[in-house]
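One chain of protein is taken out of this complex; the other chains stay put.
The block that comes next holds subunit A.
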Amino acid sequence: MYSSTGAQQRGGPRFPHAPFVHVSCLCRAHVKEARAAAMASGAAAGPGAGLAFELSIPFPSSPLARIALGSLAPDPEPRKGGISKELDVTENVLHVRWKAEEARILRVSISSFLEHLSLVVETMDLFRPPVA
């Protein structure tokens, strides 16, 4: 059920230090693991580097993935500029892509996203109507 390719370097001229993490979830422990990976890869980039970060989060079904998108997409990043975040869903997978100027800002945004993701997953576990 769970698989992680861990943090790896991804080539490309625009974001030379861009890490890529693929995380499966629907379990709180996995979200925590993803956070640890995010911390590690974010910290590796030097200041001023154009940074990118991606998360792919599979859900048990595509409706649940779309609910997660609906819950996590509306709030804009609290700081203006320096960071952007895009979310979309294909099939049952929620994709999140960050671009940021500074590792510190990226780390804060990812960390807070993972908190909220964890909350969505917990809410689904507790309040999802039983499948007919």
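Please note the rule applied: a contact is a pair of C-beta atoms (placed from the backbone, for glycine too) under 8 Å apart; a residue touches a chain by one contact, two chains touch by 3 or more; residues count from 1.
As a working rule, contacts and distances are computed from a predicted model.
Peer 1: From the names "N(6)-L-threonylcarbamoyladenine synthase", "Intraflagellar transport protein 80 homolog", "Ribonuclease P protein subunit p30" or "F-actin-capping protein subunit alpha", which one matches the UniProt record for the unseen chain?
Peer 2: Spelling it out: the chain absent from the display is recorded in UniProt as "N(6)-L-threonylcarbamoyladenine synthase".
Peer 1: For subunit A, which residues lie in contact with the unshown chain of the complex?
Peer 2: 67-68, 70-76, 78, 112, 116, 119-120, 123-124, 127-129
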